[in-house]
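I have a structure here, written as structure tokens, and I will follow up with some questions on it.
Missing here is one protein chain; the remaining ones are kept as they sit in the complex.
So that you can tell them apart, the chains are marked A, B and C in the order they are listed, and the count of residues begins at 1 in each.
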Amino acid sequence: MSDSNSQIILEPDGRKDAIDLESVTIRFAGDSGDGMQLTGTQFTDEAAFLGNDLATLPDYPAEIRAPAGTIAGVSAFQLQFASLDIKTPGDDIDVLVAMNAAALKVNLRDLKVSGIILVDDDGFGAKDLEKADYKTNPLEDGSLKAYRVVRLNITEHTVRAVEPAGVSAKNAGRCKNFFTLGMMYWLYGRSPDNTLTWIRKKFGKKPDIANANEGALLAGYNYCDTAELFETTYHVAKAPQEPGKYRRISGNEATALGFVAASVQAKKTLFLGSYPITPATDILNELAAQKHFGIRTFQAEDEIAGACAAIGAAFAGNLAITTTSGPGVCLKSEAMNLAVMAELPIVIVNVQRGGPSTGMPTKTEQSDLLQALFGRNGDSPMPVIAAKTPGDCFWAAMEAAKIAVEYMTPVVLLTDGYIANGAEPFKIPEISELPKIEVVHAEDPTVFLPYHRNEKGARPWAIPGTPGLEHRIGGLEKSSPSGNVSHDPENHQKMTLERHEKVASIQSHVGATKIEGCHEGDLLVISWGGTYGAVSTAVDRLLAEGKKVGHAHLRWINPLPNDLEQVMDRYKTILVPELNVGQLKLYLTGKFARKMHGLGKVMGKPFKISELVVHMNKLLEVRP
Amino acid sequence: MSDSNSQIILEPDGRKDAIDLESVTIRFAGDSGDGMQLTGTQFTDEAAFLGNDLATLPDYPAEIRAPAGTIAGVSAFQLQFASLDIKTPGDDIDVLVAMNAAALKVNLRDLKVSGIILVDDDGFGAKDLEKADYKTNPLEDGSLKAYRVVRLNITEHTVRAVEPAGVSAKNAGRCKNFFTLGMMYWLYGRSPDNTLTWIRKKFGKKPDIANANEGALLAGYNYCDTAELFETTYHVAKAPQEPGKYRRISGNEATALGFVAASVQAKKTLFLGSYPITPATDILNELAAQKHFGIRTFQAEDEIAGACAAIGAAFAGNLAITTTSGPGVCLKSEAMNLAVMAELPIVIVNVQRGGPSTGMPTKTEQSDLLQALFGRNGDSPMPVIAAKTPGDCFWAAMEAAKIAVEYMTPVVLLTDGYIANGAEPFKIPEISELPKIEVVHAEDPTVFLPYHRNEKGARPWAIPGTPGLEHRIGGLEKSSPSGNVSHDPENHQKMTLERHEKVASIQSHVGATKIEGCHEGDLLVISWGGTYGAVSTAVDRLLAEGKKVGHAHLRWINPLPNDLEQVMDRYKTILVPELNVGQLKLYLTGKFARKMHGLGKVMGKPFKISELVVHMNKLLEVRP
Amino acid sequence: MIETTPSPVLTKKDFVSDQQVKWCPGCGDYSILAALQTVMPKLGIPKEKFVVVSGIGCSSRFPYYMNTYGFHTIHGRATAVATGVKSANPDLQVWVITGDGDGLSIGGNHMLHVLRRNVDVKIILFNNEIYGLTKGQFSPTSPVGLKTKTSPLGNIDRPLSPVSVALAAGAGFVARSVDNDVKHLTSVLEAAARFKGSAFVEVLQNCVIFNDGAHNDFLAPANRKDKVLYLEDGKPLVYGAEGEKGLVHSGFAIDAVDINDSNRGQVLTHDTSESTGTLAWTLSQFDYPEKPVPVGIFRSVERPAYHEMAEGQIAEARKARGNGDLDRLLHSGVTWTVD
Partner (left out) sequence: MIETTPSPVLTKKDFVSDQQVKWCPGCGDYSILAALQTVMPKLGIPKEKFVVVSGIGCSSRFPYYMNTYGFHTIHGRATAVATGVKSANPDLQVWVITGDGDGLSIGGNHMLHVLRRNVDVKIILFNNEIYGLTKGQFSPTSPVGLKTKTSPLGNIDRPLSPVSVALAAGAGFVARSVDNDVKHLTSVLEAAARFKGSAFVEVLQNCVIFNDGAHNDFLAPANRKDKVLYLEDGKPLVYGAEGEKGLVHSGFAIDAVDINDSNRGQVLTHDTSESTGTLAWTLSQFDYPEKPVPVGIFRSVERPAYHEMAEGQIAEARKARGNGDLDRLLHSGVTWTVD
């Protein structure tokens, strides 16, 4: 400044002793029956309401309700809320809420040094310690010295607080999650009002339960106001966000919504043929609840029937999709190939989970990429698109549907357990902003040929019921352009190449590689799918340190952007981080015959930003 | 020579007017009902008996018996027999036997210029021409000028010849294939004696049929001796072959035998769980006929059950396999993944056919390679071995079984329709020459841990019924080494890597790359599977021309030989020819980040040697 | 649901496609093809509203020979694909062509489920008791002891009764006909076509190549009268050249007896809508040759079809919540505004 004598006096911010923080990561952990998912969701909604940016990650056990108090039964919900733009639910956690010993045992390793632990003393009895495999009580044996432990018999306090509501002892105890939520609200200077409204609405028909929960929430809040449990409160300010209307959305919700939007845009009835499987089931659940859109959800007897029914529905003219996770894709693969041969538009959604085989059903992974690309007999090209964040599932679903119907091809949409269950704020688009989806149906019998291709390489979609277009399709090789069965050698080669070219031509839709950060330099990080948030944040950190790093996040894996090879040329080193043993890396190397570095993680968990930063820095040191 | 005045006088070879040929390719073509497969097989056996080297290729229609006389109904059998070492049934054909107009229509394009066409005039009536889509009679419109056409009303001659046998008119006509065979025997100076013996054995119980066939065979032979249909006869001498006992073997027969041999070597009962599918069904048929080996063949309700039953049998201690073709692999893929996780030894045989989807079931292709490698959810490493010739299926099957039980892993064995149905002479091994297969079962409860690995990375095979080893396995991630279910992040990564390492360690069995031809030079041709014969012959031709070419035929595709990268370094250019759009090429490029050339053919047919030679020469010109 | 407004009069020829029929000469499939081509024009349904869906097998080549919309899908899955077709467009009349292998081996589960859901498709199962297309392996309907390529010492798997399986699945219309009685076949297929809901028709079909004469023992014209029981609703359950044999109750079982004066009054009457389905079941379990082979309609009981219920729920949801409004849906849940 020119005036060196200037003096700025800070104005009070209205909160006496609140410490300002840019971002906070809380993990609520307890037994499956403790209502931690609900607590986390309520806190999330409040953070959203206050204008924080945020991201969440639930972590359920594989069992429905494993024995109470055991390690297997621990259920957790993590959220990060911040006054800046964030893209992940946080690496390490600032605050761990542990409702019992098992919850502490499982989650402690992710807590930052000098992080806060809030425990319910009631969950640390001899039995609880035993179930959690603790020889001595960690609250008392000094093993938690590195942290700030806040102890309270939350259960007891809750039971006392809800006495006036007159609910049973069992139901009283169940309110302890609201007591805890009240404490957290106090700690972060949030008002309990919105949650009180929510409770009244939710439990309107059971006033005693409503009263109990209200009582617990307020008691928790007030207890902190009175007792000197915490030294201070914290304040996380609004994040700068694009103006607009927002909602919280999980990946599975967004996927479902994306298909509804696609069906509206394409003016086509949506048909979903599916079979429940973790972590994809919620898409089916969501769409089953939207019948007033005319949506037809068909819960099939298995994945094969789900995919086949979708193919039948596509043949009959619906916008048809099928949703599943990895093991289900195995079963659908023969039908997917039928769609390749019959050139019918369906979208196959794979919400990836830990594999191989049944693997780790409730954990995330990105290990079904090569299966999506190659998991069928024959030369069977299939477009593959991957969503990058919970909210992006909406856009990816629409795009997958658009390509399917415009190119008359099956399309694979890959998401994963992490973004499917995780949630983030989603800027609600105007209907007018949504992409157009052009559907043309064959109508004129005089020019109709079932395998006559248009300029996109697509064959005509001729819908049963259209007079004069009676024709037959199937899984045997088709003669071009009549569609009759053909065993002719030249025809088979021609059709094989045409199928490849059609998919390759989607490049014109894919466009050029999108780069974040440096457009040339020392390191190009190529990622795909749900690792976007962590990779992008890590790259930002390196950029902030002045490193010459670029980030290309691939939305379409087949086809790849047509300039990707040239983009690679502009960097000294390439890194491909993935939640698998190197699948995209193998594919890219195979395509471009170029050396690159892979970084794999196969722990059923997303990357931590810090892991990525450390690794990228190492690579930069080697090749400065 | 030092003595420039030397004079060599040729000695007569005993056959007056026979022209010596090094090799001849004949294709017998007729209607599905005309018995062309039988004719071809008889000629083959005779050629084998006389010591020719040979290779055969049947070509069936996809229909069981399409309408007589139509193009769809044409069935053909090609064989090459030679006085030198041959590895394919021949590119272009020297002699085309066409029993009707459709057979001529379909097969003419493969006939060499000035090749012989032997036709049955009876198959060229107005109706026949119409069914074959001929506007005019090709025998008369001059369109066959480039060839040597030999016309005869074979049907009429046959009917007359078999009159003494007193069979019905219909059965009489059916003998025309033997008449034709007799003609071919005469033309190539072969005696009809062995076939006469065969006829007597085969039709012993129906003497009239036996007599009729005998009569037809001799009539055809004698007719040529009398009439001057052919200008000359031809002589193809014995091929130099390793001494020993030989038999004719097709790939499917050899595969079946290989597994029987493996079960004997491993001292394990063989269990086959399978579901019929072209072109793999014959393996099931073969093994079902060998029950006196104690073999259990289970024809399941579908491919899934076939694979699952094999897994169950492996768990229970049998040598378990499952056989199928591409679409069946789609269905088995979920179960294959269970075998990966449970680490149980099964062999999955895929007799590849034209894809994608139902594709071209009776045609050959190599397009299921990437499916074998990657067609399952999760990081799911699976050893993949490919047989190279019909006879090699025997050795490949044994090797697959050996690796499966010694490493406790599922193994994929790839063959294809071409080598599965094709046949060649097979030198019958001594039992003592067969590889040993070491099976060790866990027995001691005090040291037993279900996922404790031995030096090969294999977990113990503990068979139900063994006291004290009761344990549980399954598709969920396993804890190392207890085998209990584990959702632990570190354990998952550890186990994922251990599964990869176990498969990678099979490299010690695979050994170094085997090179034919130059061990360094201008061009390295890398092939796999059933293209071996054509590629190897093509490389030989180039070597004969003095070109610096080497040929590496990959038997194991996962794991690859550990020196393959160094081998590649020794050549200027690399070519990967495959019957697909470039699958091995993508994989090798992905593994080694090195540019190479691909050569694809997707016509449901094997490579012609000439196609390969032309292409290799082109590459050599570009990079001399 | 099916539109039946007058349309140009259709004939059999309208349903013959331009593709050459490629079954073996003498195959029983020909007559089934002809029968369906005879039935379709009678139904008053415009040609473009027919869809024929099949799996894989000789029989499943069927759609190529029909000049309708057709889909030759993958092995065993025709019923599942057809479920999608009919659900997506309830206005179509959907036929499924399947074989004993396609429909009861690999496709057995979809068969169970399409029938229990009462999806309004008409299923013809070509039962030649063999795998034709793969050249002769035993199928789930092959008799015990049948020697085939995969059962050289005789089949040991007890055969399923397709009719029993359909009944256990709760199918509303279940019938059996034969390839060599065109009149009967045509009438059964027409009844199936006119039935609302899942209709299942087993057709005993001869494979001349791999299982020739499998049904001859009772279907050869000379044997038929004495060995085949033609089921007719409301008619007595009798057979034999002069109707001299009939069915009577005997404990829980139904026996086949020679009719005489003392038992004439006890001869049972066929009832395709018998409420508990016991009659149909018992007939479907008849062991030949101890008992005759029943042919005709075993059961015909309508209930709401799958698409009616599914569409009904859509209508109900629309009534309750209005037609879906995308903007409103996007704004559902917890929303907030950033200015």
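In the analysis below, a contact is a pair of C-beta atoms (placed from the backbone, for glycine too) under 8 Å apart; a residue touches a chain by one contact, two chains touch by 3 or more.
What you are looking at is a predicted structure, and each value in this text was computed from that prediction instead of being measured.
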Neighbouring shown chains of the undisplayed chain, as defined at the top: A, B, C
Residue of B:317, B:517 or B:604 in touch with the missing chain, whole complex considered: B:317
Sole contact to the chain not displayed, among A:67, A:207, A:435 or A:511: A:67
Candidate in contact with the missing chain, chosen from B:304, B:330 or B:619: B:304
Contact partner of the left-out chain, one of C:113, C:135, C:176 or C:245: C:113
For subunit B, the residues touching the chain missing from this view: 45, 48-49, 51, 241-249, 253, 257, 260-261, 264, 269, 271, 273, 290-296, 298, 300-302, 304-305, 308-318, 320, 334-335, 338, 342, 428-429, 431, 463-476, 484-485
Those residues of subunit A which, in the complete complex, touch the missing chain: 63-68, 70, 72-73, 275-278, 281, 284-285, 288-289, 291, 297, 299, 301-303, 327, 357-358
Touch residues of subunit C, complete complex, unshown partner: 105-109, 112-113, 116-118, 140, 153-154, 156-161, 164-165, 167-170, 251-254, 271, 274-279, 281-282, 285, 303, 306, 309-310, 313, 316-317
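Please note the rule applied: only the chains that are shown with their structure count from here on.
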Separation of subunit B from subunit C, taking each centre as the mean of its C-alpha atoms, in whole Å: 40
Centre-of-Cα separation between subunit B and subunit A, whole angstrom: 47
Distance from the mean Cα position of subunit C to that of subunit A, given in whole angstrom: 45
In subunit B, residues with contacts to at least two other chains: 327, 357-358
Junction residues of subunit C - those touching two or more other chains: 56, 74
